[in-house]
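With one protein chain removed, the remaining protein chains of the complex are shown where they sit.
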Amino acid sequence: MSATRFTYLGPEGTFTEAALRTLPEAATRELVPMVSVPAALDAVRNGEAAAALVPIENSVEGGVTATLDELASGEPLMIYREVLLPIAFALLVRPGTALTDVKTVTGHPVAQPQVRNWLRRHLPEAVWESAASNADGARLVQEGRFDAAFAGAFAAATYGLEALVEDIHDAENAETRFVLVGRPARPAAPTGADKTSMVLWLRDDHPGALLELLQEFAVRGVNLMLIQSRPTGAGIGNYCFAVDAEGHVADRRMGEALMGLKRICPKVRFLGSYPRAGVAVADVRALRPGTTDSDFTAAADWLARCQDGRGA
Amino acid sequence: MSATRFTYLGPEGTFTEAALRTLPEAATRELVPMVSVPAALDAVRNGEAAAALVPIENSVEGGVTATLDELASGEPLMIYREVLLPIAFALLVRPGTALTDVKTVTGHPVAQPQVRNWLRRHLPEAVWESAASNADGARLVQEGRFDAAFAGAFAAATYGLEALVEDIHDAENAETRFVLVGRPARPAAPTGADKTSMVLWLRDDHPGALLELLQEFAVRGVNLMLIQSRPTGAGIGNYCFAVDAEGHVADRRMGEALMGLKRICPKVRFLGSYPRAGVAVADVRALRPGTTDSDFTAAADWLARCQDGRGA
Amino acid sequence: MSATRFTYLGPEGTFTEAALRTLPEAATRELVPMVSVPAALDAVRNGEAAAALVPIENSVEGGVTATLDELASGEPLMIYREVLLPIAFALLVRPGTALTDVKTVTGHPVAQPQVRNWLRRHLPEAVWESAASNADGARLVQEGRFDAAFAGAFAAATYGLEALVEDIHDAENAETRFVLVGRPARPAAPTGADKTSMVLWLRDDHPGALLELLQEFAVRGVNLMLIQSRPTGAGIGNYCFAVDAEGHVADRRMGEALMGLKRICPKVRFLGSYPRAGVAVADVRALRPGTTDSDFTAAADWLARCQDGRGA
Partner (left out) sequence: MSATRFTYLGPEGTFTEAALRTLPEAATRELVPMVSVPAALDAVRNGEAAAALVPIENSVEGGVTATLDELASGEPLMIYREVLLPIAFALLVRPGTALTDVKTVTGHPVAQPQVRNWLRRHLPEAVWESAASNADGARLVQEGRFDAAFAGAFAAATYGLEALVEDIHDAENAETRFVLVGRPARPAAPTGADKTSMVLWLRDDHPGALLELLQEFAVRGVNLMLIQSRPTGAGIGNYCFAVDAEGHVADRRMGEALMGLKRICPKVRFLGSYPRAGVAVADVRALRPGTTDSDFTAAADWLARCQDGRGA
């Protein structure tokens, strides 16, 4: 029964699973690892799962562009939550292994650059071989094919390993962003610290076409957080844009910007409004003067007075 | 009783009077010449007149900036009609005067450049002296102080003169624009070839402040017809902007643009929506795709579906 | 001989003459009043005068639109100086006349609104009749046709009158701006508080055409001081734009903006760079970061390094 099942980018023991387990709504679900982002999302589209957690930005497990492309095409889906997870690896070994015993290490290829400096300092002689995922690396250590694997510390239990070293990461402040995706429904009410995601297609690609698109946001004082051009699949040089903007579809400024985009773009896909992870309402940037809901209401009242001849 | 009286920039026999007489609504009114544009408009503000006709663009009788400044300040007024009058002078003389008799000519100083070339060709020896208005010039000819006056042919009868030559004008296609101004009331319904006038004040005068203001129009596909910066009276360097835009306040794109301006400008004065003179509906420029009322309605429906989770 | 002669919008005794007399370069010239702005400027074009002083903004003597239109068409001219004159009238009477003797008053029709409130308070019974210019009004008082004329106090001597009351003006801070116009030559060196004037024609009149034009300024951080749309004479709805911008044609940001405009506009007319009247260098608004000449030079150096492969 779909309502009881969430899928995620597997296998078990990945950062995606760890991110999913931070969500209260996941606590009572059956969590099912899938081989790829499209597979995880198709289970949602097919009704086999209620939602899927997939990486969408800055992932050490890949999948980011697959997620964007999947959200941009096929049956519409919507984002309901985002999860931020700091990027930090543990060195997982079979119980009893000392650091000096480690001659071979493994992990996802995307993880390797994150642990390169650490390896150079602590295991300069160790030989790296890539695994299909961080979790697969852990499994291969369990099977005895490698001495150690870089993976999330939470993967140790799953594979009967122990974390010899924790919190390994070359970049400071690095985080992966995941999103919880379901079928379209009414978005959650605004919290005051919200984000709206969408995909926009350009009418044509003259110089300034993208500029016109961004003016729809700027004129209403809507701040952009992310913009990614993605090929549309209609040949190189044809792009759509994945955009994250500050605010909620229920905010007047966001609604007017979305309607403006809808009018000028051949296609707009609304991907949902949801609470921003890791941002308190008090830390949300102040709105530009003239862009609050009450500014919109006051302007609408004024317009009605003009239209009625009751003074300007 | 005010409803029976229209004022205009006098004196009798001016182009303004001629323009006023082209309006059907003037046929049954008492038409009262006033010494200046502010005087004509104050009569409306005070309730002594129902409306005033005053020049607003490219006038050969002055008054244009006075009209703009008066509309921008004081008690609010609204424009209900515009009238275009081709600029063409007649050479008015006392009956019996031949062209060779004309040694001295007069007229409003602003008229002089319009007839200069004609004078050079046909009356190279004639001496010009300025009058306070074209009509005053005609009066001075009647009184025998000058041999001929440049004025509208319609002024001949008023002053017992005859038009020796007609259709004198140096520039081709030159027209004066006049507006009929009254106290605020509900604008006439859209005709399909309408114009909306307003005065806009800038929040502050950083590079790009005016650009932001114009973006409010451009984003909604509203075409500007006229923009004039005017000093606000708060010292040199402080400007407001008189703007004419294509469309009616009842059009969705115009309404949204006006609301946007209301939100970013410290002050907006709506001066009315009224039919464009001399432009048939069939000749109105096509709207930019995505800016018709039905585009706005469709976008609003789409937004409602997004907000309700009924698909993007 | 032209180099010794300056023309101005006459007749003698106007504010324009008073403005001209504030210029040191006028002290040694023959100052010749002309009947109209076009006549004053044609004398310059024909070589009969070295320069002409004409009103260009907020004049109480008219002529503003004539000046803009003349600068926009015909043989090119350039602005070399601007002069600001506060708008303040004197009540000129024949010597011996007391205020209680004044039953009839005269003046230019444009002056009337500036003195209306004063008249209401001090001469509520006086009858106004318009004159062709403020100076003409003074002449008519001299001739005995009126009891008093509103004109500049400086006109009293010319017409043998005396100023019974001075500093009459309804609006606070009102000023007229005049410009000294000559044939094209190298502009004066920048002073640090300069202004550049130009006329711009639009390629076509789609929504946003004006916006594109203003972007050329905004992108280079050039601040606009004045923008006036003017009919081009090619039929109603065809406009050019008179623009004043802060800065000098020798400033890098202004030069780049002008080149950008030259590329997108079918026609650009450069009207000169000249010192701003009434603004000390210390009071000039700070430039937007990144728009000084040294910012331009640094960016050009950086570009050369990129092009040479010497690092980005």
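To keep things simple, chains are lettered A, B and C as they appear, and every chain counts its residues starting from 1.
By definition in this document, a contact is a pair of C-beta atoms (placed from the backbone, for glycine too) under 8 Å apart; a residue touches a chain by one contact, two chains touch by 3 or more.
As the structure is a prediction and not an experimental result, all values here were calculated from the model.
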| item | value |
| --- | --- |
| Which displayed chains the hidden chain touches across the whole complex | A, C |
| Touch criterion as defined above, residue of A:97, A:228 or A:307 at the omitted chain | A:228 |
| Where the missing chain touches chain A, by residue | 11, 35-39, 57-59, 62-66, 84, 108-110, 112-113, 116, 128-133, 136, 171-175, 177, 205-208, 210-211, 214-215, 217-218, 221-229, 231, 233-237, 239, 241, 278-279, 285, 288 |
| Residues belonging to chain C that touch the chain removed from view | 76, 78, 184-187, 212, 215-216, 218-220, 249-250, 255-256, 258-260, 262-264, 268-271, 289-291, 295-296, 298-300, 302-303, 306-312 |
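Following the convention adopted for this analysis, only the chains that are shown with their structure count from here on.
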| item | value |
| --- | --- |
| Numbering shared by both copies at the chain B-chain A contact, with half separating same from different | same |
| Most remote chain, CA-based centroid, reference being chain B | A |
| Between chain A and chain C, centroid-to-centroid distance (C-alpha), Å | 59 |
| Separation of mean Cα positions, chain C and chain B [Å, integer] | 22 |
| Sites on chain C at which at least two other chains make contact | none |
